[in-house]
Structure formats: C-alpha cells, structure tokens
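Only one protein chain is missing; all other protein chains are in place.
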Amino acid sequence: MKIAVTASNNNGYESKVNEHFGRSPFFAIVDTEKEEIDLVKNPAAKASGGAGVQAAQLISDQGVEALLSGSVGPKAYSALTSGNIKMYSTKDETVRKAVESFENNDLSQLTSPNGTPRK
Amino acid sequence: MKVTVLSGKGGTGKTTVAVNMALSVPDIQLLDADVEEPNCQYFLKPNFNKSEEIYREIPEIDQNKCTACRKCVDFCEYNALAMMLDEVLVFPEICHSCGGCEKICPEDAITEIDRELGVLKHSSTQYDIDFWQGELNIGEESSVPVIEALKEKSDLQKDIIIDAQPGTTCPTIEAVVDSDFGILVTEPTPFGLSDLKIASQLMDELKIPYGVIINRAEEESDYIIENYCDKNNIDILLKIPFKREFAYLYSDGIPFVIDYPEWQAEFKKVFTEIRGVLDEKDYSN
Partner (left out) sequence: MKKITVISGKGGTGKTTLVSNLAYLAEDLVLADCDVDAPNLHLLLNPEVEETNIFKSNKLAIKDESKCIDCGICNEVCRFNAVSPVNYEIDPYKCEGCGVCVEMCPENALSLKLMETGEIYNSTTRFGPMVHANLKVGSDNSGKLVSEVREKAVEKGNKIDKDLLLIDGSPGIGCPVISSITGVDLVLFVTEPSRSGFSDLKRVAQVIEHFEIPALAVINKYDINKDISQEIVEYLKENEIELVGKISYSSLVVENLRNAELVVEQEKKSKVSQEIINIWKKIKTNIK
C-alpha cells in the first residue's frame, strides 16, 4: 500500500515529519510492501491560496491510500475524504518512526479536520 | 463631493472622524466600507430598514456531462477545483468568481450559481444621516464586490463620506479609488507616522488629493506628524486633542460632537476647506 507522509526536508526515511499538510515542503511517498520511498516536492507550499486542495490533488495523483500528518485543514480534509484517502494524525519526529507507528496501528485516524477552523 | 476617510492601520480614529464629520455637515450620505469590521453602526445606532444581499458566482459541475478531462482544475489559479476519483470538487471559499472554468469547459458541464458574499444595509439614523453599511459574511475573503455594490448606492445629489478599511490593500483602494479627496487619520506616535507614510504613498500613487487629521493630538508630540507633513507639503486639516472624555465617549459609542457641539463647526470648516481645495484645482485645470 502507498502512503504519504508530510516532510519538512528531503532526507529519505530520516526526513522530519511536517506539522501541517497543505504547505508541507515535501511529501514522502512510501510503498509499504516494496519498502520504497520517494520524496516529492509540494508545489502548493508556495501557493498563495488553496494550498490544502492543491496538496490533496498531488498526493491523490500519486495514488496513495493513506496520509500521515501532524494536522489537516478543513478543505484538504474534504478533498482527501472524496479521494478515499484515509488520514492519520502523528506526532512522530521522523518519517521512519511515523511509518512504523502506522504499521503497528498506533496512529489514530482523523474523523474531522484538526488543523484549521471547522466551518 | 466624495470624501474617503482612511488610515494606514486600524485604531487611529478613522471611524471617529467619519461619524463626527457626517454629523456636522448637513444633508450627508455616509457609506461604511470597512466591510470586515463595520463599526460606524456602534456610534449611529441605526434602525436598518432595508437590506440587500450581495452575491457572487461560483461554478457548479454537471457530473453527467463531465468527462474528467481536468482542464478546469488545471486552469484554476486559486486551487478552488480538485479532481478526486474522476469527480471535480468545488471549494467555494477559495473561488474568486473569475468565470474561467465555465468558459473553458469543452463539455459545457459547468454552470454558475449564486453564493451570498455579504449584505448591504440601509438606515436613516436618528441623526438624519442617509447611512449605508456593507458587511462581509464571516469566512468570505473578497471584500471588493461588497464595496463595489455599496458604492453603487452613492447619492450623487449629496455630499458623501466613505469610511474605508484600514491598510493599503485592495479593499482600501476600492473604497477610495474614485473619491475626490482622502482624509488620512493618524496619531502623533512613531506608529502613527509610519502608517501615515504608507497611506500617503498610496494616495500619491492613486493621484488623489488628501490631507491629514491628527487624532489624540498632544502639544508635546504633534511635531512627529507635523514635521513630516511640512516636509511633504501635506495639509493638516484638523487636530482632535487627546481627552479622556473623548476616549470614554468613544468607548461608549457616543460621537463626541453630540456632547461637544462646538466641534461641529470645526468639522464643517474642514469640509468647506476641502471643497475650496477641490474648486481651486478644477479652476486651475
């Protein structure tokens, strides 16, 4: 299964998990079966508006099924929900730890946005 | 004559000037164009008797016609559209209502529908001012269409005072852009001076004549503003002194000309002076 993890820098599994989704500088796209990792730059990090929506589009186009992030805003939440992408909140420091926690079922699934206002 | 009251930042006394001036000049129309935080109402205590919703257009997708070609998603500069599992999603809050997606859709799958953006309210206040207020709905981002609609209420038979949003971004520009004159309100502190510089830069760029009113004026500090105005040939129209009673009246929502009617003459004088400046300018043109 393919999952995406927000990343503050581009350092493979040791990349730092980024607290926020929309303007996260990178996404680590991890294939849990093949144990492959690919870091993609997030163009939405520089968007003047609608960053959450654009970022959701990007990871959906990558074919991921789950997202691990510190927080997810309301617009991104609704886009990801429509894209059948499950969201998990993580406080882990590195991508490696976050993926481990996910595989051990230690992360709780988000059932509402936790990053910006609920409208 | 159309006069807009503005300032580089909030809290300098813009609304105080707009309201007290409106109460000092006969047969005036007051437009509150600070649509994010319209505060004239706390001083005028209007009974709103008319209101009009302002709408903007947002896209609606006919999923039966949509072939998921994604042209609209790629076109949108604001990321207001996304394609998830072959379905186009619309995010109305970020949409700027440019109409581009509707125009470029090759399948005619997009139509535009109305969404409420804000409201205009009208009242003849107890003080007999023809008062219109624009209000942006919470959560909406673009004030400009509300301000445009508000300005359409201008009664050109009357003198008009507009209370603009503080700052120098689009909503402020929209409020002031077709005014005959701008009143920049400031206070004699380094903050006031810095904000005045920003506001006067804007007025210079827009080529609108303007003057300054110093609010909370104090003899020992007015030089901060006066030196700058002297150097740049900007007229100081009026000084409103710092008085604790004025601060109290403000806090309680009472325009100070009500309790200190002698100030009406001062505001009236400013208004006449502005008219003089403009007539002279017309004449020399």
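So that you can tell them apart, the chains are marked A and B in the order they are listed, and the count of residues begins at 1 in each.
Methods note: contacts are C-beta pairs under 8 Å (C-beta built on N, C-alpha and C of every residue); 3 or more make two chains touch, one makes a residue touch a chain.
Owing to the predicted nature of the structure, the values given are computational and were not obtained by experimental measurement.
Chemist: Which chains here touch the chain that is missing from view?
Modeler: Within the full complex, the chain left out of view touches A, B.
Chemist: With the missing chain put back, one of B:Cys170, B:Ile208, B:Ile258 or B:Val277 would touch it. Which one?
Modeler: Among B:Cys170, B:Ile208, B:Ile258 or B:Val277, only B:Cys170 touches the chain that is not shown.
Chemist: Tell me which residue among B:Glu37, B:Asp155 or B:Asp230 touches the hidden chain in the full complex.
Modeler: B:Glu37
Chemist: Give me the chain B residues in contact with the hidden chain, please.
Modeler: Per the touch rule, chain B residues meeting the hidden chain are 8-12, 15, 36-37, 39, 42, 75, 77-78, 96-100, 103-104, 138, 141, 144, 166-170, 173, 177, 188-191, 194-195, 198, 201-202, 205, 218, 220-221, 224, 242, 244, 247-248, 250-253.
Chemist: In terms of residues, what is the contact footprint of the unshown chain on chain A?
Modeler: Where chain A meets the chain not shown: residues 19-20, 23, 46-49, 71, 114-119.
Here is the rule we use: only the chains that are shown with their structure count from here on.
Chemist: What residues on chain B touch chain A, complex-wise?
Modeler: Answer in residue numbers: 73, 78-85, 87, 89, 91, 93-94, 139.
Chemist: Chain B touches which residues of chain A in the complex?
Modeler: Of all residues in chain A, those touching chain B are 44, 47, 49-51, 53-54, 56-57, 60, 75, 78-80, 82-84, 119.
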